[in-house]
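Here we show just some of the chains, and they stay where they sit in the whole.
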Amino acid sequence: MKIMLTDSQLVEWLKEDIHSWDISTTDQRYKRTVSADIFSREAGTICGIEVVKQVFQLVGIHPNDIQSFVIDGTDVQKSDKIMEIKGEARHILTGERLALNLLGHMSGVATKTRNLVDRAHLLNPHVKIAGTRKTLPGLRTLQKYAIKMGGGDTHRMSLSDMVMLKENHLAEFESEQLAIDTAFSTKSFTHKIEVEVTNPNQAQRVAKTGKVDIIMLDNFSLEQITPTVELIKEINDRILIEVSGGINESNFESYVKTGVDIISMGALTHTTKPLDISLLIK
Amino acid sequence: MKIMLTDSQLVEWLKEDIHSWDISTTDQRYKRTVSADIFSREAGTICGIEVVKQVFQLVGIHPNDIQSFVIDGTDVQKSDKIMEIKGEARHILTGERLALNLLGHMSGVATKTRNLVDRAHLLNPHVKIAGTRKTLPGLRTLQKYAIKMGGGDTHRMSLSDMVMLKENHLAEFESEQLAIDTAFSTKSFTHKIEVEVTNPNQAQRVAKTGKVDIIMLDNFSLEQITPTVELIKEINDRILIEVSGGINESNFESYVKTGVDIISMGALTHTTKPLDISLLIK
Amino acid sequence: MKIMLTDSQLVEWLKEDIHSWDISTTDQRYKRTVSADIFSREAGTICGIEVVKQVFQLVGIHPNDIQSFVIDGTDVQKSDKIMEIKGEARHILTGERLALNLLGHMSGVATKTRNLVDRAHLLNPHVKIAGTRKTLPGLRTLQKYAIKMGGGDTHRMSLSDMVMLKENHLAEFESEQLAIDTAFSTKSFTHKIEVEVTNPNQAQRVAKTGKVDIIMLDNFSLEQITPTVELIKEINDRILIEVSGGINESNFESYVKTGVDIISMGALTHTTKPLDISLLIK
């Protein structure tokens, strides 16, 4: 699994941090060759190794001088060494901030996802923990990749991936049936259809159309969920059921126990503490 | 104060979300003209209005059909209406996610900043709450702008803004004096110099060079800070003093009381819950 | 349905044609305001109207001076007027070539698709005519959009859309079962799986896994197809069946009659005569 993060994207991000040039390291002394360790100050799931390698190459470090000790998706402990970089001090200092911002953020997403997935699988090994489209602009691929490295499901990457009919969509039609028929006949055969419902009756109507692959229970109360799941599966047991809305790290387990197939949480990508990772020149 | 957020940057972000086209709104019915309200589901400081206007124009909404009821930096209450958009349903639905992701994130940063600034100013009206370079790649200008809208200080925008000598820099020289002399003689007259120190003795040595504008106390214990501040001010009362490291929302007030000039926190931009903002088609 | 064709993409294409400036229209006389008709020299399905409008605006024509008489997907007859443009002669002459190249090509794809769809639906109104990923670099969205405007199915827009296991993929596994199990457990719940098979036995094995949404019969002889369709549908009648390979405009109807669900043809986008469209200054 390989993401195409272009040099020109990374250079743009480097220039965001460097602007003209690093005015703190213009002296010749900063050309001294040094070694630097990148290590984690807390336990977590590492993500972003390849990206960081690319960053350091772009600021002038030779590929052979960039070593990594883990791959994306590896769990590390506090103080574990993740990478070692050798090169001119000025190069390392110039790339440091972007490298750590990326590595910290991506590892933060992966760590949070893995924690939730692990907790969920104790209760139900088949449930999927999924992200949403509530990502940070420009970072979707990196964030979705980090979700995947943490064991989560990426959900839709974009509006082109799967048809999804929400409240605002259904409102344009006289009935759910019509909305779904229309979507079914205009979409490509390669795409699935998911429909968001707000109450059990609607869930039932939608399931009965026979044209829906996934039903999302939006902001259902916990008590409503299990009966609705049973209702839908009775009609068509191939329909997957997703819940979303109002789920947080504390009430999370209750949702896992309802028997839904997928739990999606925007907070995987929009409210994430970065993993605390440092670079130290030796 | 005006940020140049280019159409092409926004279009790139739109395409990240749209990819080919929105396969859920291809039917003619989605061409119906509708009105949509954007409103906040919680109290906070709004930021990102101009950006959101630009987003909706790019998906095809006429500028005259985009109304805003607040400006960036305004505090709103739960349920307050922020904007109203009129246009084809498909256009609104296509721009919705990026618009809300930006507005929510920027308002989240502004809200967090304002809360901290307000709490700080009760104790010391002169202290500045500042961000750091721990921003999300590609979002620095937006995040720094949100800090400013929340009443915070942007700190360095890039490595070109101010000379900053940290532990890793000083390590390349025999003495702080030499490191600072070198920086002073190579930098432009337009730039200030900040030096990071890790103990009171070092703070004293650095202050005595007479060439430093700001001293940052890095990971000092709370007890060490006030005496160090006094030490420095005695040597040169024009030197500004910044603290950073280990500061969070709960221990925050203790740092304010130490008498430092600036408290900087990476978490303003790297760990921010977005403000909960929704769009509803009427 | 709206494609985001960015101004900067179109400007790049304009500059490809203009380079420095149009050296044939530098004289003041070319500033005269003129009217130009765009009309079709043959019958066909028009596609690209919005793109052409954007092109002429970018070379300096006012939006109000660009009129269109049809929308994308409309069938026209020989000599039908499609658009009328008013503006400085030099502007019209500078945009003409790109506008016609786009309109001709997209209409060519739409026309070819519609012809095939119409012929197919006489025999089987449920069969889908689909494109492939054999598109021209940089033009995929426009070409897929043209297929859709001609009544075809877009098939995969990219490698992120649907899992597709071909001969080269299956070869990496000991069995189809293992390849499919692996794909099923790593893909997102939002994605379908399609598997390409080269003989009826393999089709049967793949169908029996119960995890496949579409089976593609690759380069099957005409005689093999119908029995294989029946074999698969007997195992699982929800599996869609696609044929590809060796299909051309003359043998096309025989494939429609086999009872497959989808016929895909690379030639929809890679070998297309443009519709003959001209611009004449009045």
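Letters A, B and C name the chains as they come in the text, with residue numbers starting at 1 for each one.
Rule of thumb we're sticking to: a contact is a pair of C-beta atoms (placed from the backbone, for glycine too) under 8 Å apart; a residue touches a chain by one contact, two chains touch by 3 or more.
None of the values given here were measured: they were computed from a predicted structure.
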item	value
Oligomeric copy total, full assembly; chains in place: 3	6
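In the analysis below, only the chains that are shown with their structure count from here on.
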item	value
Identity of the most central chain, Cα criterion	A
Centroid comparison with chain B (C-alpha atoms), farthest chain	C
Rounded Å distance between chain A and chain B, as computed from the means of their C-alpha atoms	23
Inter-centroid spacing, chain C versus chain B (mean Cα positions, whole Å)	44
Separation of mean Cα positions, chain C and chain A [Å, integer]	32
Sites on chain C at which at least two other chains make contact	154, 157
Complex interface listing, chain C residues touching chain B	1-4, 6-8, 140-141, 144-145, 148, 154, 157-158
Of chain C, residues touching chain A in the complex	128, 130, 153-157, 160-162, 188-192, 194, 214, 240, 261-262
Chain A residues touching chain B - in the complex, by the definition given at the top	12-13, 16-27, 29-30, 32, 89, 93-94, 97-98, 100-102, 104-105, 133-141, 157-165, 168-169, 171-173, 182-183, 186-188, 191, 270-274, 280-281
